[in-house]
Structures are given as structure tokens and as C-alpha cells.
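A single protein chain has been omitted from the complex, and every remaining protein chain is retained in its original position.
Which chain is which? They are A and B, in the order written, and residues in each are numbered from 1.
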Amino acid sequence: MAGLARALYARVARLPYICPHGHTDPAWFADDAAFSDPASLLVVPDHYIFRMLVSQGVALEMLGIPRLDGGPVERDPRVIWRLFAAHYHLFAGTPTRLWLDYTFQNLFGLDRPLTADTAEEYFDRITACLATPEFRPRALFKRFGIEILATTEDALDPLTHHKAIAASGWPERVVTTYRPDAVLDPDHKGFAEALDRLGEMTGTNTGTWTGYLEAHRIRRAVFRAHGATATDHGLLRADTANLPPGEARQLFDRIRAGRAGVGDAALFRAQMLTEMAKMSVDDGMVMQIHPGSCRNHNRTVFRQFGRDKGFDIPMRTDYVQGLKPMLDAVGMAPGLTIILFTLDESTYTRELAPLAGAYPCLKLGPAWWFHDSPEGMLRFRRMTTETAGFYNTVGFNDDTRAFPSVPARHDLARRVDCRFLAELVSDHRLREAEAFDLAQLLSYDLPRWAYRFDG
Amino acid sequence: MAGLARALYARVARLPYICPHGHTDPAWFADDAAFSDPASLLVVPDHYIFRMLVSQGVALEMLGIPRLDGGPVERDPRVIWRLFAAHYHLFAGTPTRLWLDYTFQNLFGLDRPLTADTAEEYFDRITACLATPEFRPRALFKRFGIEILATTEDALDPLTHHKAIAASGWPERVVTTYRPDAVLDPDHKGFAEALDRLGEMTGTNTGTWTGYLEAHRIRRAVFRAHGATATDHGLLRADTANLPPGEARQLFDRIRAGRAGVGDAALFRAQMLTEMAKMSVDDGMVMQIHPGSCRNHNRTVFRQFGRDKGFDIPMRTDYVQGLKPMLDAVGMAPGLTIILFTLDESTYTRELAPLAGAYPCLKLGPAWWFHDSPEGMLRFRRMTTETAGFYNTVGFNDDTRAFPSVPARHDLARRVDCRFLAELVSDHRLREAEAFDLAQLLSYDLPRWAYRFDG
Partner (left out) sequence: MAGLARALYARVARLPYICPHGHTDPAWFADDAAFSDPASLLVVPDHYIFRMLVSQGVALEMLGIPRLDGGPVERDPRVIWRLFAAHYHLFAGTPTRLWLDYTFQNLFGLDRPLTADTAEEYFDRITACLATPEFRPRALFKRFGIEILATTEDALDPLTHHKAIAASGWPERVVTTYRPDAVLDPDHKGFAEALDRLGEMTGTNTGTWTGYLEAHRIRRAVFRAHGATATDHGLLRADTANLPPGEARQLFDRIRAGRAGVGDAALFRAQMLTEMAKMSVDDGMVMQIHPGSCRNHNRTVFRQFGRDKGFDIPMRTDYVQGLKPMLDAVGMAPGLTIILFTLDESTYTRELAPLAGAYPCLKLGPAWWFHDSPEGMLRFRRMTTETAGFYNTVGFNDDTRAFPSVPARHDLARRVDCRFLAELVSDHRLREAEAFDLAQLLSYDLPRWAYRFDG
């Protein structure tokens, strides 16, 4: 089995990377400035890393995470790096460790294990590399073999960097993704102002329900003009609603007038998922739904450091009742694609594979976030394939903020998929020739098809 | 380990098949008419197949599924077969693929993979086979080595075919199963008429609670006279109730009078599970509970094509609180057997194995429906054995509507069980001699015992 897994991997290892969902910064490719130092590049922005260090008693201040009150935090990247290196053993058995070791070795040529003893050597080598032209963002993009990379921007983002990339004549393909969470969620801080701004940007009256919907249509078109083929929606729950038009309008009016009642905000979010799906039926944008994360669970950290500081904790998610109103509305609409993600693995066999294995619009996104790991990806395949097959999945998403880790993440996903395919062949559940075809499909074709990158 | 797995399998491969739960049509064995064609036999009735094709955009009409409005659907079995063959790659990695390949190979001698290119060859070969006496239902029954096969009939079914089988003198054992869902669920369409009909069939007054209960007792006895040893109950939830007799009667009266209040239908279903269990204490029928399927989730498909069209989606199920009222009433009753099934695998270790590993009346049915698959069966064994042991399980159910797949399904289950046993031996968790005994037990003895086929 191990031999076949290696043969399958050899077939796909060098295929270009399709990166249809992630959080890299388009400014990197617009400006092509050098990355500054190892800590700022690899430690400070990576919540996988600082959450683990915090869990073992390291203060966020010592890792250079800015305080909201402007209080003192460590600013010396070498000091931060040393602290990180001294705690690197904590990552034994985690995907972070696999991604970083791959990056250290393949990108920076660092072969000795990272420890307190080798921290200086690592820091110096990486710093030296980053100063060279070969380590600028555009050079890395090409070296990594990325065929297409999607970033994710807020609905109100001016898309300045995407404009600059397009204007620069750089031939690589970096596209945006429409992420309207801040203008869909009445509980989002500054929601009213965001809607005002949305109106200004689109020349519509976002004081009315029809104007508000029209504003979304206009922004979606603008995003498409910057390469977007998809939208993305992050929510606590997978609840949807499909109100009669009059009720939806009244709901919007209550919220816009500051007269929202109990449950109105949740109902509005649910209704807007369905509205987004309907717009996708019209404009062909692929819809991604990422539910189930209880954000900023740690009140102390949230108050001192703000959002997204490693304390997002998954919650139980119900897709079966939650998605039904939306699916009743558009579930059989030709051409619609909705990609579902989950942090609740108990839904793989019980809800997601049965849904995706029946509704033509539904596809399963890859193992997400905490589950983007060898065990997580194996569980995903073992728990979804028998009911949904391979063709109702969409290949890999690296979903990363850490650009240098892109190859490491794709490489790991390809290895795990090849191992799974080899297991099936070994168990006489798949023919060997099929396994080679499927390895290519999962690594390259499915994400191109699912995200409509062929136009 | 692989060698031991094969040796274990060799020991059980040829044992007769015990089929205690399934949905084959007794008319086949009563009439013994030839099956008509490959599409009608293997594609049109199999929701596993058409759900997958629909998930990839194939219209149900093209698969010959009748529309409720009588609108046009494909009627040429060869055209349907070609369409199926062209999509056969979708089933890579699924149990459907394993069952069909086994059947193609072992029953029809078809060895080349099914693709668009081999579709005609397949169709012609299978069609030719089906026209021969060797492929009539009774001949297949014997050739398959089936020792006993239970079908499932509605409480109001006249059991005409079972009567005909008995009258025919055919020596094989085909029995019925009492499935009273339609006369237990007030939300079922035509419930009131069904109760009237139940009264007529049994000569009781189903306008009263006591008459209604008596009607069940009478029908259960009729079913037993046609070989039934078991009842079967499909519900959305595993909720039970045990009302005082007066309250139960009042509940029944409200429902019968069309004055059911909020929650009355659910409470009645819950109460009736307990009533069925009490009758099982009296008459010795094994009770099967299949909860947790949200039926007909797709509104569009339900409206156009009706029930059971591949859009039954599992839901979270609570057995611990749900079953408690029933278990408080009959949980320690001597001789009672209740077999529990689940679509919610998170309940295996948390709820079902602890319940079955303690209550003498509870046994665990095999991995069901979406989980009737290699990974699903392995998860079942790995997650239930350590707490419930093997003796609180009941062997395999093929649960099939597709008669030709019976051997394929049993064979797969036996292979997976043998592999699991071999793993235990290899890990020094079981002695080799025990593994051979257990292989026989799981393949043959347990279903005979659990379903009381020895009388």
C-alpha cells in the first residue's frame, strides 16, 4: 500500500496549485515588497501558533501581538523568534509542525530541528533569504507553481490591490472573493454605517430593501470584474430562511430603523444566505458557507487584543433543518454551486455527505481549519466518500494567511489523498487505474471545475 | 493480519444467508415471474443510485422515475442503462459500486468495468440472463443460498403474496414483518381512513383506544401466522412515552376526533412505541426501531415525484432521554428484544453501546443505510464492541430492495467483520480460536438467535 501511495503521489506532486480559498494579502502581490523578518512572517500572524503558545502560558504580549490599549508588547523579532523556537516542541503531532518543517526545509534549506539551540541559525538564514529578490511575493508565487490564487475581501473593500495587480501587467492570476459578512449581519459592529457606505459605493439607497439587495448585486459584479468566481459566508449557524418578499422587507425596515426585535438579527442573517444563493443562481458565483465557529470565546483576550486571536471555538452545527429553507428555494436550480464547510465532524456522515450526495447544488469543501491535518483529512475522506463520492467534493483549500506555507499545505493534502486512494485499492475497493485518475482529479481538476476557474 | 482475515472469511463465506430485515417484494417469490430488464431491476428502484446521479445534475425523469403528474419520463430501459453506465465513475469509493461490481461479476459473469463503452454489452448480457429460468426469483433465492428472508409489510397489507407463497408449496422460508407506521402516526396522510380500515380488517372498533390496541394485537397475530417474528418502526425521533391509561385514552380520543393539539401527534407516536414494546413482551415479537431520518427533505422532488426519492437525510438522534420512558416500563421484562438502529454515528459510543451493554432487552442492529459500507461497518465494530461486546449485536441486515444484491451485501459484511476480528487478533486483543468462533457467530448464529428464527 505504501508503495502505491508513493506512486500516486509522484503522479500529482508537481501539478500546479489551485488556491480557490484563502486569506493571503493582495498587497503582497501588488507591491511585491520583501517580507521583513521571520517572526512577522511566520509567527505573529498565525493563530495556530500563538494559540498553542498561549495554551502553555505564554503571554500574547511576548509574541508581539498588538494590544488594543497600545500597551507595551515585544517588538524585537529576534526575541519573539527565540521564544517561539524554545516552545517548538509543543507542536509535535500537529499540522503546524508539518507545514513549518516543510517550509524550513524546502524553502529555506534548514534541516536541523528547530529548538532553542538552533533559533539563531534559523533566524539569520530566513532573514537573509527574505532580503533576496527570490523571496519576494511574486517570485515565490511563481516558484511555488501556483496557477491561481483567490484572496478574500470584505464587500466594502475598494479592491485597490487587485486593481494594482491587474494594472501592473503581472501575468499571474490573483482573484478576489466576495465576503459580505459585515454588511449581512446586524450584530456586526458598525452595521448601519457599513450599509450607508455600501449605498455610497454603489449609488443605491441602502435604506430600502430593494436598494440594499441591488447594492449587493452591484458589488458582486465589481468583484467579478476583479476575477471573483465565488462568495464566502462565515456565520455561527447554518440557519437559512426564505421569507415572503413583504416580510423580508419589513424585517429589513425594522433593523434599518433600529427597531429590531428578539430574533430579528438571526432571522435576517438566515434570510440573507438565501438571498445570496438566489443571486448566485443569477450571476453564477459559487457560494461558500463556513458556519459553526464561536468567535472570540475568550473575553479577556478579546478585550485586550481584539478579534481573531486564537480563541475561536467550534460549535455543534445543524445543516439538515438549517439549510432546508434555502434548499427549498434554490436546491434544484440549474448551475448553482454551494460549497459547505464544517467544524463539526459529527455532521460528515450524518448530514453533509447525505446532503451533498443528493442535492445537485451542494458540494463539500475540504476538511477545514482544525481538521486541515492528516487525521482530519483522512476522517473527511473516510466519512464522506462512501455516501457523497469524490465528485461531490472540491479538492483542497489552503485557507491560509501564511503565504510561505502554501506548498506545504497542498503537498500534505495530496499525500493524504494518495494514501487514502492507496488504501481503497489495497482493500479492493477501487481499481488501481482509477486511483491514478482520482489523484489527479482531487489535486487539480476538481477545484478548477468547482470554482469555475475555466470560465 | 490479511492472511488471518482471509482464513476467517474462508470459514464463513459459504454459510447460508439469514436475511431478517429487508424490502424485497414478496410478489417476486409468489409469482416467480422473470425480471424484465437491467434498468428496472437495478437502476430505477435503487435510491442509492439515483440520488448520486441527481447530485451530479441528472434529472429524475431521465432515469425513468415516474412523475406524480404523469408527465413524460424516459421509458426505454436501454437509454436509462446507457445514462447510468456513463455516470458509473461517480460511484468510485462507494458501497453501491462494490455491490454492483460483485453482482455483475458473480451473477452475470461481467468482468470488464462498466463504462459508456461497455454499456451495451452489459445490457444485452443481463437482459439475456434474466430471460432464463435460472434467473427467476425462486431460482436465485436457492442459488444465493438464502436460508430465510423477511420482507416488510404495512399493517394493512392483505399479505396476499405471503399467502400465495405458503399455498404454493415452495419449500423456502420467506416471512413478513409487521410495519405499522401508517397506523401509528397521526401525521401520516390518510391516518383516519387507515384506522377505519384497520377496524374493518380486524372486526374491532378503532374509534376507541382499547379497540385500536386490540386491532394491533390481532394484526400482529395475523402477521405471525405468516411467519413474522418481528415488528419494525421508522420514525423521525427515538422519543417514547408511557402515559397513565386514562391519559393515553384521552390523547387517542382527541386525535381520533380531529381535535389534536400541539404536540399530540408526537406524544402519540411516542406512546405507541411503548405500547408496541408491551405487546412484544406479551407476544414475543422482536421490535426493531429505525429512527432519525428526515424523510423527503427536498420539497421540489417530493412534490414532483413523491416519497422515497433519495432525499432522506439523517438527523441527530437522542436515545438516552428518548427511550427512557419505554425502558422504565419494559426495560427489564424477560424475553423482550428491541433492536436499535441509527443514522447518527455519534451515538455509537456515547449512547447505543452503553445502553445495549446494560439493558437485557436492547440489542444493536448493524450499521444502517448510509453506514452499510466498509468504513461504516468498521466504525460500527470499533465504536460498539468495547462497550457492548459482540453478543449484544445481531449480525447483518441487508435491508435491500434490490434482490440481486443480497449476496453482495452479505459477502461484504462478512469480509469486513473478518477483517475486524483479524485486527483484534493481530493486536493481541482476541485469541485466534475465538476469532473463528466469532466469525461464524456474526455471520450466521446471531441473526438467527436475535430474530428468533429457531422458534
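Note that in this section a residue touches a chain if its C-beta (ideal position, glycine included) is under 8 Å from a C-beta of that chain, and two chains touch if they have at least 3 such contacts.
Note that the coordinates shown come from a computational prediction; the quantities given were computed from them, not determined experimentally.
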{"item": "Options B:A85, B:L327, B:L340 or B:V416, residue touching the unrepresented chain", "value": "B:L327"}
{"item": "Selected from A:P16, A:P66, A:G207 or A:P374 as touching the chain missing from the view", "value": "A:P374"}
{"item": "Candidate in contact with the missing chain, chosen from A:L90, A:M201 or A:A221", "value": "A:L90"}
{"item": "Touching the absent chain when the full complex is considered, from B:W170, B:F302 or B:Y359", "value": "B:Y359"}
{"item": "Interface with the undisplayed chain - residues on chain A", "value": "51-52, 54-57, 89-95, 97-98, 113, 294, 297-301, 310-316, 343-346, 370-371, 373-376"}
{"item": "Where the unshown chain meets chain B, residue by residue", "value": "318, 320-321, 324, 327-328, 331-332, 334, 346, 349-351, 353-360, 362, 382-383, 385-392, 424, 427, 429-431, 434, 438"}
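Just so we're on the same page, only the chains that are shown with their structure count from here on.
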{"item": "Whole-Å gap between the CA centroids of chain A and chain B", "value": "40"}
